[in-house]
Every structure is written in C-alpha cells, then in structure tokens.
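Since the structure comes first, as structure tokens, the remarks are kept for the end.
For this depiction, one protein chain was excluded, whereas all remaining protein chains were kept in their positions.
Letters are used for the chains, namely A, B and C, taken in the order the chains are written, and counting of residues starts over at 1 for each.
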Amino acid sequence: MTKVTRYPPGEIIIWLFIMAELLVFGLFFAAYAITRIDNIELFELYQQNLDTTAALYNTIALLSSSYFVIRSVIAIKADEQKNAYRWMLLAVVMGLVFIVIKTDEFAHHIDNGITLSTNTFYMFYLSLAFFHYLHVILGLVVLGVLARNMNKGMYSSKENSSVETGASYWHMVDLVWLILFPLVYVM
Amino acid sequence: MKYTSQMVAKPYFIAAIALFVGQILFGVIMGMQYVVGDFLFPEIPFNVARMVHTNLLIVWLLFGFMGAAYYMVPDEAETELHSPLLAKVMFWIFLAAGVVTILGYLLVPYATLAEITMNDLLPTMGREFLEQPTIIKIGIVVVALAFLFNIGMTILKGRKTVINLVLMIGLVGLAVFFLFAFYNPDNIVLDKMFWWFVVHLWVEGVWELILGSLLAYVLIKTTGVDREVIEKWLYVIIAMALITGLIGTGHHFFWIGTPGYWQWWGSIFSALEPIPFFMMTIFAFNMVNKRRRQHPNKAAVLWALGCSVMAFLGAGVWGFMHTLSFVNYYTHGSQITAAHGHMAFYGAYVMIVLAIISYAMPMLNGRKAANSMKAQIVEMWSFWLMTISMVFITLFLTAAGILQVYLQRMNGDASLPFMVVQDKIEIFYWMREGAGIIFLIGLIVYIASFFVGRDQPEAEMPK
Amino acid sequence: MKIKKQSTIVETVVFLLLIMLTLVTYQVGKMGLSGVNISLGVFAIALFKGALISEHFMQLKHASGLWRWMILIWLILLGIVIYLAFTA
Partner (left out) sequence: MSQAFTKSMARNIFYGGSMFFFLLLLVLTFDTVESLPKTDNRENLTEQVAKGKHVWENNNCIGCHTLMGEGAYFAPELGNVYKRMGNSKEAIIAFIKYRPKNGIPGRRSMPQFNLTDDELDAVAEFLKYVSEINNQNWPPNIQG
C-alpha cells in the first residue's frame, strides 16, 4: 500500500506563511510572559484598565466570522454559489464588527494619552493588539476579494483552492486572537 | 547578445571593477593602520581612508547595478534600450562625480571640502556612508533619475517580465530612500533614525530586490529552467525580504535614543531576516540541479551559487548572531559588527555584481556565450581566493570582536579602556591584514582572467 | 483517497463549544478570580480552543504527518512557555 500524503486545505504556501506568522506571534507571546515575570504587579494593575467586555464581543465576532467562512467553504464545495456568497458576506460583516470595536478601544487609549512608551504592559498590549488588528484588516481584504469573486461565479466544487487558502488564513487570525484574549485581558 | 544597445553596459562594468580595486587598496591601507597606528599619518588619516573605502564600495556597486540593468533590461524586454546616448552621458557624469569626490577626500581636509562645497547651505555631510558633498548628492539624484527614466521607458515599450519589474521596483526604492540623505536635523536622535531609512532600507530592503532579480536572471540564462518556476521563487523571496526587513529596521533603533519597544519589534523581525537569504540558497541550488542544459560559462554559475551561500552566511548567520537586543547590548558597535558588514556586503552585493559581469562580459567582448576554458579557470581561482580570504577576514574580525566585547564590555568594573583592548587583540588584526592581502591577490587574479586566453576558442558545452 | 466532507453539524457544534468556552473565560475574568492556577486553567482552555480551530476549522485533522501537527505543536510549545513563565 502506498502512503498518500494528505496536504492541508488551500495552497501549500499559505501554510508556510501561517507558520511564519505564528512564529512571530509566538515570540511576542513568549516575550510578554517572560517580561511579566519581573513586572507582575504592573501587568495586573494595567490589565484591569482594559475593556474585557469589548474583547468578549470581539472574540464572539471573530469566532462567528470563522464559522461563517466555513459555511461558505462547505457551500461552495456543494456548488451552492449564492449561499457561499451570503455566508462570506456575513463573515466580512463580523470582521468589520471586530474592527469597529477595536478601533473604538484604540481611540479610548489615544484619548487617555496612552502610547507604546507609556509602560511595559501597554507596550506589549498595544504592539500585540495592533499587529493583530492589521492582520484582521488584511484578512478582511482577502475575504472581500473572495466574496466579490464568488458573486461573479468564479468558484465551484472543482475550483475552490483560493477560497480554502483565504479561509485558512482567516482561521489563523482567529486562532491568534483566541490566545491573545485570555493572555492579555484575563490572566 | 541580442541587442546592440546592451553594449553600454561594458563601460559601467569596467568602471565598477576599477573602483573595486581602489576600494580594496584602501581596505588594505586601513587594515595596516589598525596595527601600525601612524601608517601614512597624517597624509591619509584613518577616517579619510575609510571614507574612500566605503564610498568606493557603494559607487562601484551602483555602477555594477546600472551596468547590469543596461545589459539585462533590453534582453528581458526584448527591445533596444530607450536611449543608449543618455546611458553613455550619465556614465561619464557619474564617473566624474565619483572621481572628483574621492580626490576631494584625499587632497583637502574634510572640513575644507565642506567649506568649498558650501555644506552650510544644506548640511548633509559628515554622516557615515553619506559623506559626499551635498552638491554630489544632488548629482547622484540626477543621474539616478535619468537612469530610471531610461530603464523605465525601455521596460514600458517592451515585454514586461517579472524580473524586469522587480528590478525596477528595487531601483525606484533605491532612489526614493536615498532622498532621506538630505534630511539632517540638529536633533541627533532624529538624524540617526532617518539615516537608517537610507542605509537599512537599502541594504536590507530594496537592494535585496535588485539582488533577487539579477540572481534570477543569471539562473534563467544559465540553467534554462522554466521562467514560471523562477519567477515564483523570486516573488516569494523578495516578499520575505521586505516582510522581515521593513520592521527589521528596528534592530538599529535599540540604543540611539529611540523608545524601548524597538528592542522587541527589532529583535523579533530581524531574527527572521535570514529566511529570505536561506530561501535564496535553496533556490539557487535547486535551479542548478534542475537545469535543462549545461551552460559553457561555468564561472558565472559558480559566482551565482557562491553569492547565494555567502549572502546567507554573511547577512543571515552573521547578522542573526548579534541582532537580538540582549546580545546586541554588548556587541553593538564592536568588531563583530565589522565582521558582519564585510561578509554580508561581499556575499550579497559584490558577488552578485561579479556574477552578472562574469555572465555578460564574454558576450560584450564578442563571444557567443562564454570565455575560453583557460580564462574561466583563472576566474574560478580568483573566486576561491577572494571568497576564502573573505571568510578568514570575517573569522578574524569575529574573534577580535568576541575578545573586545568580553574585555571592554562584560567585565564589570574591571572592564578595560578601548585602546588597551585594541592592543590586546592586535594579533587578530595582523591576521586580518594578511587575509586582506590575499583578497587583493585574488582580485588581481580576477582582473588577469580578462586578459588570459583571449586568443583561445570558447569553452564548449559539456556533453 | 477521498477525504470525508466537512459536516455542517459538526462544525456548528464546535462553534457553539468555542463560544461557550469563551464565555467561561470571560466570566472567570469578571469574577476577579486570580492566582496562578486560575490563570493556567484559563490558558488551558485557550489552548484547547486553539486545538479545535486547528483540527476542525482549519481541517488539519485530515492532513497527514507533520502537517496535522504543526499548529498543535505550536500550541504545546506556547503552553510550556506560558506555564514556565507563570509559575516562575
């Protein structure tokens, strides 16, 4: 019996990028945790200033968005182009919800004069959150293009590699947030 | 050679090699001054020798890039160069500006040079690598614009290939980021910060695009591998170069008065900077292994492969060694930095220019594809002489650097003053000077390779 | 080799599970519970959520060899680092 290598969904290159991205985020997470060792009180104090409820809504937004993307992928594989398009639009909307809430949070920080240099905790929090925020924007652009192409009927049960590629990237953005949320807001 | 206008590349290549000789001569002089402090003092003080050494390097690499562009762009675009005349005129202007600048450094004290070029009107002089008088800097911009115009028009009217496009993006970036050289505020922190927008975004940014493009061109030509495959690799490599390199700028913002968060951003992203270089090595060897034909110009293939390896070692490995902020805290501005600088410049940029010269020169001299076997053997000797001596220069400087860091930076209150430490590590400077002289011999052998075996037939395609 | 189709029902269940776990995490934060064990518990939940994303959303459970494990290994390494840092 020959052993068949089964590859992850989408273009293989995206997985190399996902790993590279996760490596960067992983290093940032590790740096956060290691720096926290010597600054526990500082970190716990300023953690309380963060809006955990906003972060909860954001988590739900991203999770739903990821879920909608999956529904879209399932639909396109069943050649239900219209449905796939609708699910993808919903996913984009949920991503935009995340952006709106997060932008509002950043605006509050700026109003309060908080910058990267305020203290070590904010340096990490803002760096991580902003870097992730940019990824959400990039992911939304990808999803937007996919939705547009779906509307044009460019994908089908045979031709959906791009959809899976974009979906994989979006799940990575979601995954990073699922770690970021407890680590920075709760723990 | 398909288009007669490609011939304008030839004077550029010859000038590049001539200035390269000058660079190495002054390198040897500086190496001597490291061990015999009053060597040529006060006629050629160290700072003057260094200025000549580094400025010649930059200028001859630019000559090399321009020559490479004039050779490659018409070939890729499948059309004649927009204006060979403009290219020739710019050659003489650029050469004259370069020679005048070097003579200015050597003949009058730097302060006098600043005075006669009216530096006070728009002060830009006296910063590392940007020592050229302001008027010369303006001249560089003019030459660059004319060059970009010439290349750009050629690309526009011809076939648009990825290789040409990437080269163009790299060259435009080179010109754009040079403009930061004109920003010189009184605030030293701002000055240093934006100075890196020239230096870092050149060598760890847009120059890598030029490097990738030239390497891809030489590989397409010598291996016959499918263009689609090579262009795909090229895109991925330069994507990684910019993705890591742009934020990687942060590794220069650790200790110059900029905020502490750069230690994180800079460390993390510059730690990834070896990735594009590693991919480049894999790329080059992969393509050569998958070659569809044997190219008779073995020397060019050797330079291309050597470039990918040495760039990875010099820029990737030696860069990574001291890029993390907690390491860099001790190694910053030591001989370790010098070691990295030497091997990275040689591996990435010197070798790619020599690769393209090696590939193009036979055709520019009227050959069909390659020099005689005899000339190639001499050239390959020079490859090994220069490359191995550069490895040793790097190793000796690294050894000197490690000792320097230990004695001067890590010994707490018992740390020794700079000059005391310099005396203690003198032996390594002597060895470096020895390796430097062998490099010079390698360079002489390289030049000799242009003159031997001219009357012999071309090397044959191996069966 | 035919890969089993993604099932709408399974993905929906996983999604609801992820939402539930998120609410638990949030509640722990709101109750102001603190202490190393609580933190590590919260993080364990996060890692589990990550594994769900990797296996189901990203469909890596169908991939073979290292491909399947790449994100799980990342999660495990992260877990080790966080554990060491929070118990240090």
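In this text, a contact is a pair of C-beta atoms (placed from the backbone, for glycine too) under 8 Å apart; a residue touches a chain by one contact, two chains touch by 3 or more.
Source: prediction; values computed, not measured.
All shown chains touched by the missing chain in the whole complex, by label: A, B. The chain not shown here is touched by just one of B:V48, B:A87 or B:A181, and that residue is B:V48. Which of B:F182, B:W255 or B:F320 touches the hidden chain is settled by the complete complex: it is B:W255.
From the options B:A87, B:M125 or B:A399, the residue with contact to the unseen chain in the full assembly is B:M125.
Against the chain not shown here, subunit B presents residues 30, 33-34, 36-38, 41-42, 45-48, 50-51, 110-111, 114-115, 119-120, 123, 125-128, 131, 162, 184, 186-193, 228, 231-232, 235-236, 238-239, 242-243, 246-247, 249-250, 253-260, 262-263, 265, 329-330, 332-335, 337-338, 408-410, 412-413, 415-419, 422.
As for the chain not pictured, it touches subunit A at residues 7, 10-13, 17, 115-117, 130-131, 134, 138, 141, 161, 165.
The definition used in the following text is that only the chains that are shown with their structure count from here on.
Averaging Cα atoms per chain gives one point for each, and the point farthest from that of subunit B is the centre of C. Centroid to centroid, with C-alpha atoms defining each point, subunit A and subunit C lie 14 Å apart.
The distance from the centre of subunit A to the centre of subunit B, each centre being the mean of the chain's C-alpha atoms, comes to 39 Å.
Subunit B and subunit C have CA centres that are 47 Å apart.
Residues 13, 20, 23-24, 27-28, 31, 116-117, 123-124, 127 of subunit A are the ones touching subunit B in the complex. On subunit B, the positions that touch subunit A within their shared complex are 236, 259-261, 264-265, 268-269, 271-272, 275.
The residues of subunit C lying in touch with subunit A in their complex are 1, 3, 5-6, 8, 11-12, 15, 18-19, 22-23, 25-26, 28-30, 34, 39, 42-43, 45-47, 49-50, 53-54, 57-60, 62-65, 67-68, 70-71, 74, 77-78, 81-82, 85-86, 88.
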